[in-house]
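Moving on to subunit A:
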Amino acid sequence: MITIKDISKNYGNTVILRRVQLSIPVGSCRSLLGESGSGKSTLLKILAGLEKPDSGSFIYQGEELINKPAEKRSVVYLSQDPLLFPHMTVYDNLAYGLRVRKMPSSTLEEKVITLAQQIGLKEHLKKHPHQLSGGQRQRVNFGRSVIITPRMLLLDEPFASLDATTRGKMQELYLDISRKYQITSLFVTHDVREALIMGDTYGILRNGSLSCYDTRALFIQQPDSGVAEEINFWKSIQ
Partner candidate 1 sequence: MRRAIKYLFICLCLAPLLFGVIYSLGYSLGLAGLLSDGFTWDYWIGLINSGNLMRSTIYTIGLGACSLIIAVMAALVVSWKSGRYGVDHRSSISKSKAEVLILLPLLFAPVTAAFCWYQILSPGGFIARASFHLGLIHETSEFPRLVNDDLGIGIVICHVFLILPVFSYLFTATAHKHRLHRLYLQSNTLGASSWYFFKKVYTPMLLQKNMRVLWLYLIFLLGTYEVPLLLGGSRSQTFSVFIADKLTRFNLGDIPSGYCMAIWYTVLITVMTALYLRWQKSILW
Partner candidate 2 sequence: MVSRIATYIVLTFVSLPLLAAVCLSVTDSWFFPSFIGSITLEHYKVLWSGHELAHSTLVSLAIASTMSIASTFIGAVISVALHYGRHTTPRLLALGYFPYAIAPVVLGSMLQYYFLRLGLFGSLSGVLIAQSFITIPFAVLLFSTFWSDNVIRLSAQARTLGASTSIVIKDIIFPMSKRWIYLCLVQCFLISWLEYGLTRVIGAGEVRTLTVSIMSLASQASISEAAVACCLMLLPPSLIFMIQYRMVSSQAHL
């Protein structure tokens, strides 16, 4: 179980996160719904070790991670725009985390090729990021993160910049791969449909305060989840 307790963050007098609490069972995904400026990205950066909270704890299977540096957490942050290393090929990008962990090259190559096959990029391993489409780049970004089987994956609206078709394909791919690799993840989005597709459990972040819902039914009942509005919209046009 991953437990986040009482995480708070202020910038000067502005409250960004107010005693945020949540838990995620290992191997599952919690979708987090929130408007821009609700503190979603700050929460993810704190969990990734890229920002320091004012208070709070982050416990993975009983181990406190909050004071560990980013590189020792094995908690990978994935942002909206795929941050691929531009001077490296697709192969090198995918292998990056494994090389950092000094994996023997034969095992490394096998893992990279298997993953490249799974994400449909085996033919593109020698290309550089600028030679790929937006969807392909995001697949490399995603593959590079899951290949190291991180303790937790933090996804910050990863498919927001993709067109509707590619986005649908990426959602399917993510669900498939995350199940295969037993990835624990926190999936941030502002799209209620995406939150429902991707998550096993849910949460809504408003002005730095988080409310968690462990079942779909509970989440749907929430007036500010936007689900009721969505259902009413589709009913109204029928």
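The set was built so that all candidates are chains of the complex that A comes from, given by their letters.
Just so it is clear, a contact is a pair of C-beta atoms (placed from the backbone, for glycine too) under 8 Å apart; a residue touches a chain by one contact, two chains touch by 3 or more; residues count from 1.
Bear in mind the structure is a predicted one, so any value in this text is a computation, not a measurement.
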item: Touching candidate - 1 or 2 - for subunit A as found in this complex; value: 2
item: Parts of subunit A lying in touch with candidate 2, wherever the complex brings them together; value: 48-50, 69-77, 79, 83, 85-87, 96-97, 100-101, 144-145, 148
